[in-house]
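Right, I'll just put the structure down here and ask away after.
Here the complex is missing one protein chain, while the rest keep their positions.
Entry: subunit A
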Amino acid sequence: MTGLSKQGLTRRALLSRAAALGALTVVGAGFIAAPDAAWAVEVTSISEQEMATLVQMARDIYPHDRIGDRFYAIAVKAYDAEDKKAMVSEGIAALNEAAKQAGFDSYVAAGWEADRVAILRSVQDTPFFQTVRGGLVTGLYNQKEIWPLFGYEGESFSQGGYINRGFDDIDWL
């Protein structure tokens, strides 16, 4: 769970300091957390708001309702870096500007996914969007922890393959 931390703040402390930001919660002091404080991500270079925006963007780009925000947070955690800071800041500013044009206070302030997706479509040809989307292809889908949610079983050699484990067990044809 690289990049995620449950240390430093108690669940109660997190909740008491929370300020809602989209689906996520900014808890100040360099942390953003799930609203139930089940996990938190620490940011050092970019702002909490920017990280929360990136997590929302990641979910709206590749929405899987059975995949928790923590996996999206892991997928975008690498943007919390000094050499990414300017790109993230400019990209999110442009995204929020597009949101304002569409009549929302900001991108994450748009409550419906369809509205946020429309905002994203308006910026989808920008290098910022393409960088984030491209990075998610491996950043999200190469996390072994989410594979079971798709039914995918991963490595099989160590278990002797599927010769005795259902390579031909289809029963509904």
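Please note the rule applied: contacts are C-beta pairs under 8 Å (C-beta built on N, C-alpha and C of every residue); 3 or more make two chains touch, one makes a residue touch a chain; residues count from 1.
One rule holds in what follows: contacts and distances are computed from a predicted model.
Comparing "Branched-chain amino acid ABC transporter permease", "Choline dehydrogenase", "ATP/GTP-binding protein" or "Response regulator receiver and ANTAR domain protein" against the UniProt entry of the hidden chain yields the protein name "Choline dehydrogenase". Not every partner is drawn; the one left out touches subunit A at residues 60-64, 66, 117, 124, 133, 137-138, 140-142, 147, 150-158, 160-163, 165-170, 172-173.
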